[in-house]
Structure formats: structure tokens, C-alpha cells
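With one protein chain held back, the other chains of the complex are shown just where they sit.
On to subunit A.
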Amino acid sequence: MTSQPPLLEIRDLKKYYPIKSSILKRTSGNVKAVENISLDVYEGETLGVVGESGCGKSTFGRTVLGLEELTEGTISFKGENIGGLSEKQLKKFKKEMQMIFQDPFASLDPRQRIGDAIEEAFIIHTNLSKREREERVRKLLTEVGLKEEYYERYPHEFSGGQRQRIGIARAIALNPTFIVCDEAVSALDVSVQAQIIKLLKKLQESHQLTYLFIAHDLGVVRHVCDRVLVMYLGAAAELAPANQLYNNPLHPYTKALLSAIPRPIPGKKKERIKLEGDLPNPSNYPSGCPFHTRCPLATAKCKNIIPEWREVEKGHFVACHEV
């Protein structure tokens, strides 16, 4: 996997939202949504991103796609820098990088027939005639397991799972190489989740897709992903191949997170690590290691010095002084 050049190289990515004081519009502080993330995404893999609500997973995904302007850092896609490009310059990359959204009820325009919604992709990026576009859309609909005739229907006529399929059809319409699945299955019930995940895997094989799979369901992530990134308060805590991460977590936050997975094995009770205190406010970012306020192993060093993002084993990165 590491032999080929990465599809996506992210270096020191930061995304801050300035807090403006009301009258003079002066920036009085920053909400640090993404803090210093560096990683590579390889072609054909599924990289999971997990973390609790509000830890910046979605912002990270959107910033990578250029939907949010990055504050600092670089992103290169197939060797070309795409960070900080203007809308126009980004257009050719948007063909290759797409997104599947969390809420299948909000991600489709209620006043647009679903065929037209998918067709937009072709209107924006190709010069196909109306008939060719329609043909492509119908093909896409069957490819994601829907019927061609659904072309004419409006979003409210579909169930959540079906809508998510429509969202997927729209995302793969232009044959992208990289797709961010932003909690793509979180809003669905379990049986439908399984169907959608199966569909995503099938499409990954047939279209050679690379996924950035953002989720908070650790069970799903283990099942779907090749590698997993654990985020805490906008910063990367640990990155490792899925099996390694689940069997041998190194970062104390990852350990706590994994201990929260319910176990279906009766009798064998596993110690659950309970974290003290609340998630700090990202506008009042902790000094040193962002996790030190809640970490059971925290020392004075953790309070003052930001831990380095280092590779402890091959492919296993962690940001912690105590490992």
C-alpha cells in the first residue's frame, strides 16, 4: 500500500473559525475545528475518521474537499496542490472528489425531481445532450439499486435508504476517484445501513473508489475501513490500520473510546474506561496536548508541550507523550 504515491497528501491542515467581537468586527479568538492534521490517503483504501460529536470530523472532510476554506496547511491531490484554490480552479478537481451526506432528507432539493438532481452533475461538468444525460442518469439509478422510472419522482416519495442511494448516485455520477462519506450511514436504521455499506463496497470495487469514511459508530468503522484515524478536539490522536487500532490501541483516548463499544459476549465483563470532565470548548483550546484535561495519564509535560505526531510502528501513528 505504501509503495505507491498517495492519492491525497494532507500536511498540517488547520481550520479555524474566527470569533468576531460584535461591534468592531475584530477577531477576538478562534474556534479550532481542525488542528494540525497530517496524513496520506492511498488509492483504493477506505480511511475511517472517528471521534465524538463536535470533534471536527465533518469539518475535516469538508475542508479536504475545498468546501470550507482551509486556514493553514497544504492538501495535494494526485500531486497537485488544491488547498486555497478559487472556486474556478477547484472545478476540475470537484469532478474527482465528491461527497455523500449524512442526512438523506436534507441533501436532496425537495423541489427537484431526483433525475434532475443527479443530472446537475452532467450539466455542470459535461457537454452531453439532454438525451445522453438522461440515459446516464437512468443507468446510474439502476447501478445504485433503484428503478429507472424513479427519475420523475420527487425526494419526498422515497425512504431514507432510497434517498441515500440517490445521494450516492449523484456522488458517483462523474466517476470520481475520491469520496468523502460524511456519516453516510448514521441516519439510517441498521438493516438499511448494511445495504448501503454493501453498495458502497460494491461501487468501490467497480469504480476503484477511495473513501474517507467519517462515522461515529466504531463497529461500522471496523467493518468497513482499512485504516482508522481517531480525532479528538480537532486534532489527530491516533492513526493505524483498523485491526491494529482495535486490537492494540495506544492513545489513552482511543482506549477509552474503544472500551465504550458494547460487547455481545455475556459473562466476560471488560473494564470500561470512564473519562472525567467534559469536552473542552474548542474556542478555548487547551495548551499542550488537547487531551490532557481528561487524560488519566496526564503529566506536567502534557500540559505544556504539544505531543509530536510520530510513527511508533509501521503505519501506526500516535500523538502522545506517554506511549
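Keep in mind that, in the parts below, contacts are C-beta pairs under 8 Å (C-beta built on N, C-alpha and C of every residue); 3 or more make two chains touch, one makes a residue touch a chain; residues count from 1.
The rule is simple: contacts and distances are computed from a predicted model.
J.: UniProt protein name for the omitted subunit, picking from "Carbon-monoxide dehydrogenase large subunit", "Peptide/nickel transport system permease protein", "Anti-sigma-factor antagonist" or "histidine kinase"?
T.: Checked against "Carbon-monoxide dehydrogenase large subunit", "Peptide/nickel transport system permease protein", "Anti-sigma-factor antagonist" or "histidine kinase": the hidden chain maps to "Peptide/nickel transport system permease protein".
J.: Among A:31, A:67 or A:279, choose the residue that contacts the chain missing from this document, as touch is defined above.
T.: The one listed residue touching the chain not shown is A:67.
J.: In the whole complex, not just what's shown, which of A:70, A:121, A:137 or A:236 touches the removed chain?
T.: Only one listed residue reaches the unshown chain, and that is A:121.
J.: Tell me which residue among A:78, A:153 or A:216 touches the hidden chain in the full complex.
T.: Residue touching the absent chain, from the options given: A:153.
J.: Taking the entire complex into account, which one of A:111, A:274 or A:314 touches the absent chain?
T.: A:111
J.: Just one of A:59, A:162 or A:254 touches the chain that is missing; which is it?
T.: For the chain that is not drawn, the touching residue is A:162.
J.: If you put the missing chain back, which residues of subunit A would it touch?
T.: Subunit A touches the missing chain through residues 62, 65, 67, 87, 90-91, 94-95, 97-99, 101-103, 106-112, 117, 120-121, 124-125, 145-147, 152-154, 157-159, 162, 167, 170, 174, 195, 198.
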